[in-house]
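The other protein chains are all here in position, but one chain of the complex has been omitted.
Moving on to subunit A:
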Amino acid sequence: MAEATVRTAAPLDKARILQWLQTYGVYAGVALLLIVNIVITPHFLSAENFRTQAVQVAPVIIVALGMALVIGTEGVDLSVGAVMALAASVLALYLGYGLLPALIAVALFAAVAGLANGALVALLGVQPIVATLALMVGGRGIALVMLPQLEDLHNPSLASLGSGDIVGVPYLILIAAALAVLIAFVVRRTTFGRQLLAIGDSRPAAQLAGLPVRRVLMVVYVVSGLLAAVAGVLATARLQASDPTSLGNLMELSAITAVVVGGTPLTGGRISIGGTVAGAVLIQLLTATLIKHDLPPSWTQIAQAIVIVCAVYAARGRGKR
């Protein structure tokens, strides 16, 4: 009897630990990296440094927020990097009319891109990975046709968007923070958020329950496209140049990593926005640590892979509800 109890108790504890790791592991990881850096990295503990890390991670967070919504519906959006490039191209082309008209044009393009993804997934029932792959490849192509090479931008409003601040906090950080709060609110407190999670949990069940499955999915992909465009605009503003060739390269992978490491399961039905933000910060700190200590760039990739494997392992204990 005693033996049997031990045997059943052990896996339970393991499952509990895994569950804790999946939910809080990413915060623990961020805390650990912060402590390690404060101890070993010269000049780490400075406002200037934290500002740099936050500014660099802001576009990743913004893209990852959209990715979290998509993954919450048991989908994935591979086109986010291409949409960033598209945003950069459109911004450069329309900047002659002024910043606001250019931003409206960018939003229109991004919404169309998102609609295209959404239509394929929601109306035609194409697998999200395939549907968004098309735009991932084609989107950058279109961006490059519109703007074949890097172009310097000399718009004062755009420059101040990229480098300005309010009492020392850069606009980029404020925008990313505001969007994170907004998306978290949508997920937790709105009907739309609940419908989204219900669809991710089980699309057939959501359909049977009479939820507007197609409409919700369309909106989710449009939001993901719009957020990617915001990130593209901010990155372009910071660089003061539109670079459709390399802007947003591999961003889809960074965003998916942030979401998964942050404890949102790829199987849908559950979203952690706090975890997603922390996941992006974790990867940023990891990269910064390795760069600051001048370790070979290949180490960064290996370290990221290890973090992903840990996250996926932690997620193993908890699939669909």
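The definition used in the following text is that contacts are C-beta pairs under 8 Å (C-beta built on N, C-alpha and C of every residue); 3 or more make two chains touch, one makes a residue touch a chain; residues count from 1.
Note that in this section contacts and distances are computed from a predicted model.
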item: Listed names "Thioesterase", "Sodium:solute symporter", "2-oxoglutarate ferredoxin oxidoreductase subunit alpha" or "ABC transporter substrate-binding protein", matching UniProt entry of the absent chain; value: "ABC transporter substrate-binding protein"
item: Residue, one of A:Ala107, A:Met146 or A:Ala177, that touches the chain absent here; value: A:Met146
item: Given A:Ala58, A:Ile71, A:Leu95 or A:Ala131, the one touching the chain that is not displayed; value: A:Leu95
item: Contact residue for the chain not shown (choose from A:Gln19, A:Ser157, A:Gln207 or A:Thr245); value: A:Thr245
item: Chain not shown, touching residues in subunit A; value: 41-44, 46, 48-49, 52, 56, 92-97, 138, 141-142, 144-146, 148-152, 154, 163, 235, 238-241, 243-247, 249, 288, 291-294, 297-298
